[in-house]
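Every protein chain but one is kept in place in this view of the complex.
Just so it is clear, A and B label the chains in written order, and each chain counts residues from 1 on its own.
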Amino acid sequence: MNVHPTALVHENARLDPSVVVGPFTVIHDNVVIEAGTVIGSHCELGISTALGDGSPLRIGAGSTIRSHSVFYESSVFGAGLVTGHRVTVRERTQAGDGFQIGTLGDIQGHCRIGTHVRFHSNVHVGQQTQIDDFVWVFPFVVFTNDPHPPSAVVQGIRVRKFAAIATMSTVLPGVTIGEDALIGAGSVVTRDVGDGRIVTGSPASDRGEVGKIKLQDGSGRAAYPWRKHFHRGYPEDLVAGWLSALD
Amino acid sequence: MNVHPTALVHENARLDPSVVVGPFTVIHDNVVIEAGTVIGSHCELGISTALGDGSPLRIGAGSTIRSHSVFYESSVFGAGLVTGHRVTVRERTQAGDGFQIGTLGDIQGHCRIGTHVRFHSNVHVGQQTQIDDFVWVFPFVVFTNDPHPPSAVVQGIRVRKFAAIATMSTVLPGVTIGEDALIGAGSVVTRDVGDGRIVTGSPASDRGEVGKIKLQDGSGRAAYPWRKHFHRGYPEDLVAGWLSALD
Partner (left out) sequence: MNVHPTALVHENARLDPSVVVGPFTVIHDNVVIEAGTVIGSHCELGISTALGDGSPLRIGAGSTIRSHSVFYESSVFGAGLVTGHRVTVRERTQAGDGFQIGTLGDIQGHCRIGTHVRFHSNVHVGQQTQIDDFVWVFPFVVFTNDPHPPSAVVQGIRVRKFAAIATMSTVLPGVTIGEDALIGAGSVVTRDVGDGRIVTGSPASDRGEVGKIKLQDGSGRAAYPWRKHFHRGYPEDLVAGWLSALD
């Protein structure tokens, strides 16, 4: 085990011997970390909480958690989790393989994230949010959950697969964003968005089909669905499946 | 005193013997921390600054400061301060009992906060902001202070009691937000908001009385004033006083 001598790893934490732990990182007892994972400096993993269910924090194989990040117990991540710096993930977050959380991401827990979901920097996810596979979320997007704050009512958001939510957008409680939808930058999404629709503005309104946006690479191709042209970092067999389904 | 052996607590810092200090936390000399307070890992408290007045950082009894947080000297907090992770609080911040600051909160100092004020994640408070008792501020709200940036003119904001400011709103310099007012998500508040009014939009405009919003819990009750139905975490006698005043 490549644990830096200044790191504090609790004797009951279950780390694969291949796990790397950076300096000044604290790992509490109720943590399971699989093979090949690298944890940066100044992190704290497995914070205990009365809001959890007693289950451990589980980090899948081949993950990278960058410095100054904080994870609570009672969350589960698939293989290949990659975080930026200073992310915060509260209890009862479930995510599939290949989840990426950018720097400053703030996940409030009690939410479900599919496979290969990618958050850019500073995304805020309220409790009860459900994000399906292959969704993209860009910087400073906020998923809310209280329809009349403050209250005890929680209305989670649902984002369907392949949707993309651009920078500085706010999604209001209970909204469903459809498959392959595109939310333009700076939008306030107050109602459901249909599959393959573009919405922009505050409050966001419908601007048509995503297929009308052209790729600005000189090719003349459509920019959406994005999985026709953008494959960076996805497994090859996954991409092959996407492309054959689109044919 | 439950100071972790890796923590660095200056010998002149005045911590009650019951205070808990987490690993890798630095506490400078000009700090007073009252009984029952818990300080997380990787914090730095009491940073000295020429912008202070020489007085200590004072943290009231029974407080919780979560990991990676930074506080300067010359600020005073009442009992029961609770912070998320990585909050930053500059000098000359004064806050009453029961102040909550969510993860990533950034308080620029020289401001006054009442009792039982609650900030959710990533709230930014410019200098000279004054926030009265029982106010709620939701994620990614910014309180500004310069009417024509950059300049040396500072026009602080005033938020009156029980007001709620929803996610991703920006409040412009010198604005007063009235008692029990509600600022909708994504608003840019450019002028004063009256007591009990709803405003939304960019620039924000008046949408009527808060009383017209119904609680989405099937009860048919009004959602505002919120203290009629939402009491989580407030002292019982405080709530009793609220309710009798509303009768």
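As a working rule, a contact is a pair of C-beta atoms (placed from the backbone, for glycine too) under 8 Å apart; a residue touches a chain by one contact, two chains touch by 3 or more.
Keep in mind it's a predicted model, so treat the numbers as computed, not measured.
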Revision key, fill the gap. Contact with the hidden chain, among A:Ala35, A:Ile213 or A:Val239, goes to A:Ile213
Review point. Given the contact definition stated above, which residue among B:His42, B:Arg58 or B:Arg158 touches the chain not shown here?
Key: B:His42
Study note, to complete from the structure: Missing-chain contact, candidates B:Phe99, B:Phe140, B:Phe162 or B:Tyr224, resolves to B:Phe140
Check your understanding: When the complex is taken as a whole, what residues of chain A touch the one chain not shown?
Key -> 6, 22-24, 40-42, 67-68, 84-86, 103-104, 118, 121-122, 136, 138-140, 164, 166-168, 185-186, 201-202, 213, 215-217, 223-224, 226, 229-230, 232
Point to revise | Touch residues of chain B, complete complex, unshown partner | key: 6, 8, 24, 26, 42, 44, 47, 68, 70, 86, 88, 104, 106, 108, 122, 124, 140, 142, 144, 147-153, 155, 168, 170, 172, 188, 202
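Keep this in mind: only the chains that are shown with their structure count from here on.
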Practice item. For chain A and chain B, let me know how many angstrom lie between their CA-based centres, rounded off. Key: 27
